[in-house]
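Worksheet: the structure to be examined is printed underneath.
Note that this complex is displayed minus one protein chain, with the remaining chains in position.
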Amino acid sequence: MAFSSHVASRLEEQAIELPSWAFGNSGTRFRVFGTPGTPRDPFEKISDAAQVHKFTGLSPSVALHIPWDKVDDYAVLRRHAEDEGVALGTINSNTFQDEDYKLGSLAHRDDRIRRKAIDHHLECIDIMDATGSRDLKIWLADGTNYAGQDDMRGRQDRMAEALQEIYDRIGEHQRLVLEYKIFEPAFYHMDVPDWGTSYAQVAALGDRATVCLDTGHHAPSTNIEFIVMQLLRLGKLGSFDFNSRNYADDDLIVGAADPFQLFRILVEVLRGGGYGKDGDTAFMLDQCHNIEDKIPGQIRSVLNVQEMTARALLVDREALTAAQVEGDVLKANGILMDAFYTDVRPDLAAWREERGLPADPMKAFADSGYLAQIAADRVGGVQAGWGA
Amino acid sequence: MAFSSHVASRLEEQAIELPSWAFGNSGTRFRVFGTPGTPRDPFEKISDAAQVHKFTGLSPSVALHIPWDKVDDYAVLRRHAEDEGVALGTINSNTFQDEDYKLGSLAHRDDRIRRKAIDHHLECIDIMDATGSRDLKIWLADGTNYAGQDDMRGRQDRMAEALQEIYDRIGEHQRLVLEYKIFEPAFYHMDVPDWGTSYAQVAALGDRATVCLDTGHHAPSTNIEFIVMQLLRLGKLGSFDFNSRNYADDDLIVGAADPFQLFRILVEVLRGGGYGKDGDTAFMLDQCHNIEDKIPGQIRSVLNVQEMTARALLVDREALTAAQVEGDVLKANGILMDAFYTDVRPDLAAWREERGLPADPMKAFADSGYLAQIAADRVGGVQAGWGA
Amino acid sequence: MAFSSHVASRLEEQAIELPSWAFGNSGTRFRVFGTPGTPRDPFEKISDAAQVHKFTGLSPSVALHIPWDKVDDYAVLRRHAEDEGVALGTINSNTFQDEDYKLGSLAHRDDRIRRKAIDHHLECIDIMDATGSRDLKIWLADGTNYAGQDDMRGRQDRMAEALQEIYDRIGEHQRLVLEYKIFEPAFYHMDVPDWGTSYAQVAALGDRATVCLDTGHHAPSTNIEFIVMQLLRLGKLGSFDFNSRNYADDDLIVGAADPFQLFRILVEVLRGGGYGKDGDTAFMLDQCHNIEDKIPGQIRSVLNVQEMTARALLVDREALTAAQVEGDVLKANGILMDAFYTDVRPDLAAWREERGLPADPMKAFADSGYLAQIAADRVGGVQAGWGA
Partner (left out) sequence: MAFSSHVASRLEEQAIELPSWAFGNSGTRFRVFGTPGTPRDPFEKISDAAQVHKFTGLSPSVALHIPWDKVDDYAVLRRHAEDEGVALGTINSNTFQDEDYKLGSLAHRDDRIRRKAIDHHLECIDIMDATGSRDLKIWLADGTNYAGQDDMRGRQDRMAEALQEIYDRIGEHQRLVLEYKIFEPAFYHMDVPDWGTSYAQVAALGDRATVCLDTGHHAPSTNIEFIVMQLLRLGKLGSFDFNSRNYADDDLIVGAADPFQLFRILVEVLRGGGYGKDGDTAFMLDQCHNIEDKIPGQIRSVLNVQEMTARALLVDREALTAAQVEGDVLKANGILMDAFYTDVRPDLAAWREERGLPADPMKAFADSGYLAQIAADRVGGVQAGWGA
């Protein structure tokens, strides 16, 4: 077997944005372990991210996190990225690390703190203008730890008002993307805990406001591909934060915990017009390589997404529909599983070679000596992390 | 302490609808156990339900389930209810027990089956006209058990179209209430699995379409009172199906598994204007008394709701807001807990006696001899159940 | 690629017992849907089960459920099975469908009911003697729905005593296998809710008492393969009840919900000496084909187990250990994933043909016309089900 030209060409549409912070150190509240060669600044993070694109051809852009990736001159950072062969992508705001935000940011009761949080987002939009970014991604750590701690309704209303002010400043070709998360860091309620809340909020804002679905941000046993279907149906699936989980927001390598779930998600993305040229749903990673090497971790991740996309493209849609029309449960399920169980790795290796990419990106990167090089070069300074 | 006149009078606004099916037998897939005296028809169910109202003053209406409660002449049933001191309430449709519905009803691919399911709902509206019911409650068992079994998107679109046809037939003073449920009887996906889906569907229908929140229909660790707050904020909390759960849709007595959760839910209902004369959110029970006596089980249930409502009414809202403004987490939480920990039972006993009700409804009902009477009287015939 | 002779020969060790009840009707508390041709008695169930073995070579025995499969003369049933090419296997007791067992069986407070439940198990052992069965599998529905309903400690002690009496009657070459389940049909507590309880109970009984692990009986996010590892380490993994789940005890086709989980489980079975000739852990299915065809559902199931076993056999254990010793997280994980992503289906088809089996058992069975034949033949009578 070899990929049909249809599959081969659709695979060319794929682009998976990398998070700059995946190249810095991360960990749990118990410990953040370091690794030799970890970047010390946004420039080094982008250089590392560019390696992933160089070996896979899959990740042409890098998302920034403000203030972690603040620099004096974004034009310089942009040129650095371009020199490395990648573009600057989504700007992620951060309102969870300043002492002022202990009890919230956009939903805070205090006008001064809310103002500060709104201003931070306006600054992020200025940065977007400088970097040429399309998307402002907002994930709010806002919430409470104890019942009664604050008034959930008042917080929701204040957040809506604050989002409106931010949305009004977004440019015509820019988007506001609102992420949801069931818990952490707040442990009683989050102000945007589920897709319904994110949807209700962005629907009130306007067309350029959409939802970000992080695959690790749901309650146990949630059917995530259903949400993908629904948000695409409602025209509101702005972007994915891909990662995987066994328990909570584990932020493991996408596809590592449940590859079949990733497959089902991609089947719905294709089905619903969210893939590549069909739509404008952005693919991003959002992961923490707490114990594994970071650059290979990211390479493994984009390859996992690509492999599952290839499998999803192999689904015989015509036969599937026929079996569904018949009501033949086992046959319909079997057709889907056939695609999932197909080993696409040899074909993907060939596909890569045809495009001047290494057949085995993991091995090629390992052979490149890059990790040893940065371990030797990056001596002194402070390794980048979440700054928590 | 005694209730303030404010609390006492607000408690008078409370009405909790009972489900006729709670008086019939229910169980699990493993076994439905019977009880002597179980009703054999809708008339006997209503007589039993009327006992709950007689001893508590809390449950002036009874919901019907069609076809379980089909009768030849609804005027006769209505008079029977009135004679017993209660009214007929919400009509619940049922599209999960006919062989045709094995793979779905309103979302089914087959036009004939979808037509049949729509017609069933139109018949329910006819019954509503005869019974004087306001609400048509739709809980759909529709879904799939295996990935690929059917096209989730197509099902969603077909369901939307079918709901529209049903909604268009609803009278001006009637409402369509759409319930959601995460799983069971379908085990891969449900077509209305979460509040977001129910909200998106009813928002598309119009003002008289709202959401029904069943407290047992969520993923583990879902913050239900947040959803209550959000739906009230969006003007779409049509009704509650109260019950409690430790694991899945256990359908236990409301307040039995987590009384503090019930308290928090009622605090949000009051806060959001969903209680009594403030709004039009209907309170209903939806429970299964698999092993306990049914009528006392229902009495216990409405008392639990009343007791928690009383506690929620005791929250010192002014002090709470002040503590929230201060950002004093422990004080704010403490004010809420003060209300929860207050033992309202003596005051409620007094409140009841002032209104000609027994101080202890559980004991008064037990002393009435009703259970022994129906066990003796209801001999022969087939005990009512779910007809599964 | 073709299977090494090692893999090919190890695959020959596989035997997966089928549950007689999978061939009868099953469903949820909402509805049990029927299918044309459903068996009406244990003989027809065994005939259907024999079809699975005929087309796959994987399922040489059939488990019985007492009283569902009670017959006058077990020797006749045994000969019928042998004529059909299969053996009678595990005997499953049932103490959850008699009115007496409403509040429990082996853990019940009432001596009479406990006696009755013990006697039922002694009768099961008599049947085992007649059928030549090795294993008595005990799954207890015992538990409570409400806190305080009964004394959990007293129940545990009574159950221990009852199990001891049953164990003492087990023959020298027989085993008692105790299954655990987190919930359903009891919704507050189950008397054997987790592997720890089952382990503590069987460890107190003796060597011939072991644990049955049903893959659908755990809390969400439980790492099941860890339990497999631990029970094998403790010498107490008596048997598996295979099925799959997305939510609760969904009883879907094994491998359908999370194929990678099934793979990981089989990797641990192989690693821990629980496979084939290495040990005496029995493989069984325990599933409900609520909406799909039953015989093809069972064929699909045993094939799923076989396919995952083949993948698990392909793990390069030497390379894996080397990567683990190095502490190379990504490499070690990659080696495991390589086996999982290998498409073993062509090799399995060849393996089957070499052994006189159809290359594609699903297709071969469909072509056989058996389903149409039984639908035509089995007219009249009452279709078998759970008798709930």
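For reference, chains read A, B and C in written order, and residue numbers begin at 1 within each chain.
Note that in this section a contact is a pair of C-beta atoms (placed from the backbone, for glycine too) under 8 Å apart; a residue touches a chain by one contact, two chains touch by 3 or more.
Values in this document were obtained by computation on a predicted structure and should not be read as measured data.
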Visible chains that the absent chain touches, using the contact criterion stated earlier: A, B, C
Contacting the left-out chain in the complete assembly, out of C:D150, C:E179, C:E292 or C:D347: C:D150
Omitted-chain contact residue, chosen from B:T215, B:T281, B:Q306 or B:N333: B:N333
Listed residues C:F23, C:F55, C:F183 or C:Y275, member touching the removed chain: C:F183
Listed residues A:H6, A:R29, A:R112 or A:H173, member touching the removed chain: A:R29
Contacting the left-out chain in the complete assembly, out of A:I91, A:I182, A:L237 or A:L348: A:I182
Contacts of subunit A with the absent chain, listed as residue ranges: 26-34, 96-97, 99, 101-103, 141, 145-147, 182-185, 187-188, 220, 245-248, 250, 252-253, 256-257, 290-292, 386, 388
Where the missing chain touches subunit C, by residue: 103, 109-110, 145-153, 156-157, 182-183, 188-189, 193-197, 199-200, 218-223, 225-227, 229-230, 232-234, 260, 264, 268, 271-272, 320-321, 324-325, 327, 329-330, 332-337
Contact set of subunit B toward the excluded chain (per top definition): 220-221, 223, 246-247, 256, 258-261, 291-293, 296-297, 300, 307, 329-330, 333-334, 340-343, 345, 362
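Definition applied: only the chains that are shown with their structure count from here on.
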Contact graph of the chains (line, ring, star, complete, other): complete
Shared interface positions of subunit A, touching two or more other chains: 220-221, 223, 260, 329-330, 333-334
